[in-house]
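Written below as structure tokens is the structure these notes are about.
With one protein chain held back, the other chains of the complex are shown just where they sit.
Take a look at chain A:
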Amino acid sequence: MILFIGFFNTVWDALGRFYHRLGSPREFYKISNVVTPIFGILFLSLSLVGAYYGLFVAPADYQQGDSFRILYVHVPVAWMSLFVYVTMAVAAAIGLIWRIKMAFVVTICSAPIGAAFTALALLTGSIWGKPIWGTWWVWDARLTSELILFFLYLGIMATYYAFEERKTAEKAAALVSVVGVVIVPIIHYSVEWWSSLHQGVTVFAKGGPKMPASMLFPLAMMALGFMFYYGYALFLSMRHTVLKNEQSSRWVKELAQNAEQATHS
């Protein structure tokens, strides 16, 4: 029992230290040196496996033939468009409540990535919709709410760039993302609340996914791969933002000097 508590305490302390290290820009930069390439490798390998199985191994759909295969991009990016928004809003709330510098960096750096995912979801959706529904766009609840999500991302970015003082800009953008989070459940439930052209819930349906395993496996791989892509892109963008924010601090100057010496020698 004592051994267990001792073990628990050690793990808890280690987690606490790791958390505090992540909260400091300098320590984040060090940790991200290691983590970023790992995310990149995981993204590449998972999405390559997913793409191979999705394009060559999974059987063609009995109704839609091969055109359904765009699902392996469309569904993961649509999920990510919501996932990034929730992550961004949670980080914003953490930043506003506990005043953590790095949380705002997560929010600011997530917005363009989320906007890109949303734009991709809209684009792949209409490319898929043209042959299947016979139209590029319908004003249905799911499509319209996804479009609103795109505008929300743009609004958060616009708020951040409108203020000259960085700290005010970070807080203002964080506030907008927290306010906008009310739209997320509307998007999530839109296919259940309003029946329309867009198909209903397939994967996270009651009683398990309504999809054979051979189609589900590549989708899961792609979804995980895109998740790691988000981590990879976020960390790259955060590293850039941290260096820019802390450019007058000693550790960044030392870093720059070392890099300069390395190129000259």
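Just so we're on the same page, a contact is a pair of C-beta atoms (placed from the backbone, for glycine too) under 8 Å apart; a residue touches a chain by one contact, two chains touch by 3 or more; residues count from 1.
To be clear about the criterion, contacts and distances are computed from a predicted model.
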| item | value |
| --- | --- |
| Protein name, per the UniProt record, of whichever chain is missing from view ("CRISPR type III-associated protein domain-containing protein", "Heme exporter protein B", "Gluconate 2-dehydrogenase flavoprotein" or "ATP synthase protein I") | "Heme exporter protein B" |
| Given A:Ala172, A:Leu224 or A:Leu243, the one touching the chain that is not displayed | A:Ala172 |
| Per the touch definition above, residue among A:Ile186, A:Leu216 or A:Leu243 touching the missing chain | A:Ile186 |
| Residue in contact with the excluded chain [from A:Ile38, A:Ala60, A:Ala158 or A:Ala256] | A:Ala158 |
| Touch residues of chain A, complete complex, unshown partner | 96, 144, 148, 151-152, 154-155, 158-159, 162-163, 168, 171-172, 175-176, 178-180, 182-183, 186 |
